[in-house]
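Take a look at the structure below.
All protein chains but one are shown in place.
Presenting chain A:
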Amino acid sequence: MARYIIRRLLQMVVTFIGATFVVYALMFANQNDPIQALAGDRPVSDNVRQVLTEQYHLNDPFVVQYGYYMRGLLTGDFGKTLTGRPIGDVMSDAWPNTIKLALLALFFATLFGIGAGLVAGLRRGSAFDNTTLALTLVVVGLPIIVLAPIAQLVFGVKLGWFPTTAGARPSLYGLILPALVLGAASTATMLRLTRASVAENVRADYVRTARAKGLSARRVVAVHVLRNSMIPVITLIGVDLGTLMAGAIITEGVFNIPGVGSKLLLGIQTEDGPLVVGFVSVLVVVFLVTNLLVDLLYAVLDPRIRYE
C-alpha cells in the first residue's frame, strides 16, 4: 500500500508538471502583447514596457519563463496578476467560496442521489422509480448553462425562496440554490448508478445469505446491499469532481459568487496569464489529490482491490 501511494504521488508530480506546462503554454502562446492587454486601450510608454518586461521575464525563452514560474509556485509565490494584485490574496478570497459551494453540491448530490437511488433500486417499477427516471433524464439532458438561469428565475425571482445572487460574502443559505444546480447532474448520475447497483445487489447471493441468517430487513439493506452498492458510486464521486469544477465556472458566473470559477473566467477574459495558470495549477492539485483519495477509499470499501 505504501509503495502504491508513493508511486501515485510520483505520478501526480509528473501529471502536475505536464498539466501546468500545457496551460502555461496555451495561455502565453495565445496572447499577442500582455503588456498592452494589461493597459487596455491606453498607450504604454517604452519605459514602463521595459520594466514590466523585466519583471515578467517576457524576453526570456518560454521554457525559462515557465521555470521561473514553477520556482515561484514551489515557494508558495503565485506571482501577481497583471493588475498587480498578489494572486495568493485572490486565491484566499476565492477558494473558500468555491470549496463551500462544491462540498455543498457534493453533499446534496450524495444525499439525494444515493437516497433516492436506494429507494428506486429497492422498488423497481414503482411510481417513485419511474418519476425519478424521468427527472434524471431531464436533468442530464439540460446543460448547466440552461439549468442555472432557469433555477435562478424560478426559485430566486419568481418564488423568492432563495436569494437570486450570492453576493460578495455568500452565506451558506445563499449557496444552497447554486449548490443544488451545480450538483444536479451529479445527483442524477449518482441516482442512476445507485439504483442500478442496488437493483443488482438485492439479488446477490450474499444478500440471500444475509436473509437466511434471519437478519432484519433493515439490516440486510443497510449493511449488505448498501455497502456493496457504494463501491461504484464512490468511484463516480471522484470522476464527478471534474464535472463539478467545470460546472462551478458557470454556476458562479450566473449566481455571481466570487469563487474560483468567476476568477478563472475573469482571468481568461482579460488574458491574465499568471492568474489563470495559478488557479489551474491549484485545480490540478485538488483534482489529483481527490482522485488519489477516492482510489484509496475504493480499496478500503472493497477488500478484493489490492494496490501493489
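What to note about this one:
Definition applied: contacts are C-beta pairs under 8 Å (C-beta built on N, C-alpha and C of every residue); 3 or more make two chains touch, one makes a residue touch a chain; residues count from 1.
One rule holds in what follows: contacts and distances are computed from a predicted model.
Entry comment: the absent subunit's protein name, as recorded by UniProt, is "Peptide/nickel transport system ATP-binding protein", drawn from "Peptide/nickel transport system ATP-binding protein", "Acyl-CoA dehydrogenase family protein", "GMC family oxidoreductase" or "TusE/DsrC/DsvC family sulfur relay protein". Only one of A:Lys80, A:Arg195, A:His224 or A:Lys263 touches the chain withheld from this view, namely A:His224.
Screening A:Ala2, A:Leu74, A:Ala134 or A:Ala212 for touch with the missing chain picks out A:Ala212. Where chain A meets the missing chain, the touching residues are 203-206, 208-216, 219, 224, 227-228, 231, 301-304.
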